[in-house]
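Of the protein chains in this complex, one is absent; all others appear in place.
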Amino acid sequence: MKSLEIRNLQKTYFDPYAGTKVTAVQDVSLDIREGEFVSVVGPSGCGKTTILNMVAGFLPATGGEIRVGGRPVKGPGADRGVVFQSFALFPWKTVLDNVGFGPKMRGVPKAERDRIAREYLALAGLSHAADRYPNELSGGMQQRVGVVRALANDPDVLLMDEPFASVDAQTRMTLQEELTRIWQEKQHTVLFITHDVGEAVFLADRVVVLSKGRVMRDIPVTLPRPRVWDEVTEDEDFKRLSAEVLHMVRAA
Amino acid sequence: MATAELGAARLGPSRAMRRVVGAVTFLLPLLCLFLLWPVVTTAFDVNPRVFPGVGMVWAALVESVRDGSLFAHIGASLGRVLVGTALGILVAVPLGIAMGVSSGISTFLTPLFRFFSVLAGIAWIPIATLWFGYGFGAITFVIFNAVFFIVTYNTLLGVSAIPMRLRHAAASLGAGRRAMLTEVLLPGALPNIVTGIRTGLGFAWRGLIAAEMIATNVGLGYMLFVARDFYRTEVIVLGMIVIGALWLLIDRLLLAPLERATIERWGLVTRS
């Protein structure tokens, strides 16, 4: 696993039609240690997706620096796995082939990558769906495939942009618990973006509150692990932290 | 409110400017192509029997405008298209809707109209000239049937694709037969009808040019084909440009607004 360092990151969009500039990210610095799980919350439009896209290498930064394991980021790469809000599964590939895509790009032979894919699908309870196409799955199942696809490529850093926003409440809770379980096993470095304050606190070691393109607060979460919703919901620390973060997000 | 209006007024001219600049930059590659043309023809000393210079085409334009022949050809072609297309649409839309109302009849007839829409247009030229002789009748018939079969087929598909629950909803809201037709069936099938008109007109336009090459003594296709006999490439190229420009006009002024008003407005299809 590798650490993630973000130094004085800045992003200004230029709209060629309106001829105007929008500064989405003013000045953000953020360090994530190896194997640490960090959630980022903030009001809509505060620049969360923009930051993640720059870390993923999809967008060039207009200022500052991003380092993964000490090396500067130049474009997308297999060291950073991305889980998309829109799932982004390849509709023309079966679930098995979607999960095996990363290994395929590394040149892993067919039999071996199928074995890897099946192993990860079993981890997410999706073995029965291996030969189906994405549009034959429910939303919750699709998102599990999305998570597992990123994991199966064995990335050092996991980047997730509101991955559970479009699944129903029950499924979301299950997915969150599965994610903490898998994370504890594999110890990835995680940057997790969300709107949902409860989700942010439940999952993370630290919650970062963003406002207008700047880091407003950085709050450690010391709840014991493993975490399950039945217990955490009752936890006084959880309630207090959630209320605190919610307050800050609304003030942001 | 006042400031917003002021702002808009101030933006006005610059927005118009931007549109002009936008149009010019969009057309820039085409302008370059036209500028390149005389350069290439003079630099390589191209035989005018192979490809004409700009000056020759210009002269051909001036001459054909002066003796009125260009307008005669354009008028003849457009007249045929107009008559054939109007007739085709007028017959096709009611027929398509009438057949599409009953799902039994429409599934029965769909293969038939599919077959004929495959043939529509150019393939009818030989039999049309046999039936109507060379001239206006045969050519207009080719255009008519290109539009007719394709618009009927698309209308048929469009009407049968209207969800039953929309028809039930209208009926339960008290729509009679007339209202059902004008309020549900026609608007519901309109996107398909418009697609049909676009495709049909595309086939008709090609059918027109082909038929005029064979079966008449006036019209743009004839103008091109006769010029070939005398190796007058400048007339051919002029004719091609006129044909292209006319189609662009039909497309921009007639078809695109029609599509924008129906299909895109209703969010049924998004065009890039």
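Chains: A and B, in written order; residue numbering restarts at 1 for each.
The rule is simple: contacts are C-beta pairs under 8 Å (C-beta built on N, C-alpha and C of every residue); 3 or more make two chains touch, one makes a residue touch a chain.
Methods note: contacts and distances are computed from a predicted model.
Out of "Cytochrome P450", "ABC transporter permease", "Ferrous iron transport protein A" or "Fe-S cluster assembly ATPase SufC", which one is the UniProt protein name for the chain not included here?
Matching the unshown chain against "Cytochrome P450", "ABC transporter permease", "Ferrous iron transport protein A" or "Fe-S cluster assembly ATPase SufC" yields "ABC transporter permease".
Based on the whole assembly, the unshown chain contacts which displayed chains?
Looking at the entire complex, the absent chain's contacts are A, B.
With the full complex in mind, choose from A:A56, A:L121 or A:M141 the residue touching the hidden chain.
Answer from the full complex: A:A56 touches the omitted chain.
Per the definition of touch given earlier, which of B:V39, B:V62 or B:A161 contacts the omitted chain?
Looking across B:V39, B:V62 or B:A161, the contact with the absent chain belongs to B:A161.
Need a quick check: the contact residues on subunit B for the chain that isn't drawn.
25-30, 33, 49-50, 104, 107-109, 111-112, 114-116, 118-119, 121-127, 129-131, 157, 161, 202-203, 205-207, 209-210, 213-214, 220-221, 224-225, 227-228, 231, 233, 236-237, 239-241, 243-245, 247-248, 251, 272
To test your reading of the contact rule: which positions on subunit A touch the chain that is missing from view?
Residues 56-58, 75-78, 80-82, 84, 86, 88-92, 101-102, 105-106, 133-136, 149-150, 153 of subunit A touch the chain absent from view.
To be clear about the criterion, only the chains that are shown with their structure count from here on.
Indicate the whole-number Å distance between the mean C-alpha point of subunit A and the mean C-alpha point of subunit B.
50
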